[in-house]
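Encoded as structure tokens, the structure appears first; notes follow it.
Only one protein chain is missing; all other protein chains are in place.
Just so it is clear, A and B label the chains in written order, and each chain counts residues from 1 on its own.
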Amino acid sequence: MTDQTQIQAISELPPVRQVGRSLWADARRKVLRDRSAVACLIVIAIYILLAAGAIVYEALAPKLESWLSYDEMADYGRANLPPSRENPLGTDWAGRQVWIKTILGAKVSMTVAFLANIIAVPLGLALGVLAGYFGRRTDAVIVWLYSTLASIPGIILLIAIKFAFQNVRVIGLDLSGIHGVYVALGVISWIGTCRLVRAETMKVRELDFVVAAHATGRGDLAIIWHHILPNIAHIGIISFSLGFVGAISAEVILSYLGLGVGVGTSSWGTMINSARMDLLAGRWWELSSAVGAMFLLVLALNIFGDALRDALDPRLRNI
Amino acid sequence: MTIKNDTPLLVVRNLSTSFYTEDGEVRAVDGVSFSIGRQKTYALVGESGCGKSVTAFSILRLIPSPPGRIVSGQVLFEGNDLLTLPGRRMRQVRGGKISMIFQEPMSSLNPVFTCGDQIVEAILLHRPMSVRKARLLGIESLVQVGIPAPAQRMNEYPHQLSGGMRQRVMIAMALACRGSLLIADEPTTALDVTVQAQILDLLKQLQQDRGLSILLITHDLAVVAESADTVGVMYASKMAEQADVGELFANPLHPYTQGLFRSLPRLGEKRSRLETISGSVPNPLNYPTGCKFHPRCPTGRTLTRCQTCQPELRLLGPNHWAACWEAPGYEQAPVVDPSLPGGQSSTEDSAIRGNQPTKGVGA
Partner (left out) sequence: MSRSSDIILSVEDLRTYFPVRSKLLRTSRRFVRAVDGVNLSVRRGQTLGLVGESGSGKTTAGRTILGLIKPTTGRVIFDGNDISHLSRRRFQTIRRRMQIIFQDPVSSLNPRMTVGDIVAEPLAVHRIVPRRDRPRRVAKLLEQVGLAEQYANRYPHEFSGGQRQRIGIARALASEPELIIADEPVSALDVSVAAQILNLLKDLQERLGLSYLLIAHNLAVVEHFADQVAVMYLGRIVEQADSDALYARPTHPYTQALLSAVPKPVPGGGGGRIRLAGDPPSPIDPPTGCPFHTRCPLTRQLAEDAPDSDVHRLLSEGRTVSVIRRCAEQIPQLKSVKTDPSHLHACLLRQGE
């Protein structure tokens, strides 16, 4: 016995849409409406394209004769030339084009940051959810783990891990170079995400709809997958964007210290390292390129990250 | 005891408040007028989203300014229009002459300060005196609201007190600042029924002893029956009906009010099915044309006039206004500003109410 008039009156929800408006869609709309966020997104996209282009170039260069690989770019006759029409950003000590090095540096930064976070964020998410959901012993173990790790100063830990990776090869990857950088970063930076996710999981676990899922007889893993994770995923996204910035800075510092990418790879960090003395000799172009490119990317990421966080934070919803 | 004065303490005239959201303008309060007499309780009744809380916040100009804005109207208090007062003088009014207590006593008191600190802070903002005197005044106020061991309570933190006690602390703050009007936004909704009874009794007693006027915002008609002198029923941002409490309960004229009364489960009257008002409250972004209630109204649903024209409040009885085309006598009724009292005798009023003393053992 359904109340027909009731259904009709209730059906007058305007406007009648076929598909519902999910919270993700709402967040996407909010971000796209923010013009500065969109501008930053475009800048980031440009960097991604350049990085992708560099990856393709490096993959194809050995096969195409007219293209030069990194080592072959050296041309000692044209070393240390200031910016001009033929050398848009000048050349470095080995005669390589600074603008090419900058783009290659972008590639390194983007890949390292991406891969480091692809390791760190899911790791932090998984451990955080397990700690927050199961509590007691699981929680105690995981909290002990990250508290111990967190007590060691970050840079020192990174340096230590990099030293340990000196001659290690894992699944075909030489960990003493760039691969070691992002693995090391990944293995360290999951802690922040884990803490946030753990706290949020403990809150979500008490919400009625989770209790309802228990009452329906859903198993723990199913509840975690269907109910907990979707409601803390926004923390993962925000952590990723913040961690991205952190990873870029970390890689630059490591490479500057000579502990980052290997010898044959160009990154902003190595550029800064090799160019630091040049400043005294009046050669500013390599240093400025590297620093400028990094500054622009980090700025764009920060602004976009803030907009993303505001859009995703469930507490800032005013419905 | 205060001297009975016939000029109302607070007059709200044609108040309208809107919120500008990304989906459009939401008119939360639309042309609302009423007045509150001295030592009287005015209850604003309505369901969620009708605009009653926004009205209360607008009186104290507590509407967050983007996205909200008080679009028009006057709020006359002690000869001043509060909406045009400069900021500094408005702050003197807030908490001083007009105080407000809220629904969630947990979040209206700051958890990191003791109750004593918060009461003293409120007192010093409005009545400059030494801190020691302020503390003594605070303790005295706590006694007046019936809190046992007040000196000890001053040093306790909000989480150490129960919900009922926190509400009393809020009321004590209002008293200590010598307010003449107390705005209570759903003060007992979050409390247990026995505690609710205590708080309502307290408010009534304070009204008698201190001459306090109260603007009571609630959705609970039973609370209204017990505590209010005059009632305004709001629906979808507009005032649908306004009357003295006895008259409203005896003779509700607006179909919405009638529907509300019929859907109340009453203690002592068991029925097999509760009567309901069909449909649900409209989306403020998309109010119906004409009378906002017509899609749910048993009479107005099919009438053209109700579908196209919004009725205004007209005086249909002694101090009784309603906004309904089909209400008896509406056609000939005069359009009188509801903030002006419309012909009632105050002696008749108190005879109906007949405040009896409460019986029972215990503190």
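Basically, a contact is a pair of C-beta atoms (placed from the backbone, for glycine too) under 8 Å apart; a residue touches a chain by one contact, two chains touch by 3 or more.
The model shown is predicted, which means the values in this text are computed figures rather than measured ones.
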Fill in the blank from the handout: Contacting the left-out chain: of A:38, A:126, A:143 or A:213, that is A:213
Practice task
Out of B:101, B:115, B:223 or B:315, point to the residue that touches the absent chain in the complete complex.
Solution key: B:223
Fill in the blank from the handout: Answer key for A:22, A:148 or A:166 versus the chain not shown reads A:22
Exercise for the section: Have a look at B:196, B:213 or B:237 and name the one touching the chain we're not showing. Expected result: B:196
Practice task
List the residues of subunit A that touch the chain left out of this view.
Solution key: 1-3, 6-7, 10-11, 13, 16-23, 207-209, 211-218, 222, 226-227, 230-231, 314, 317, 319
Exercise for the section: For subunit B, enumerate the residues touching the unshown chain of the complex. Expected result: 47-48, 148-149, 162-165, 192-198, 200-201, 204, 219-227, 245-246, 249, 259-261, 263-268, 270-277, 280-281, 352-363
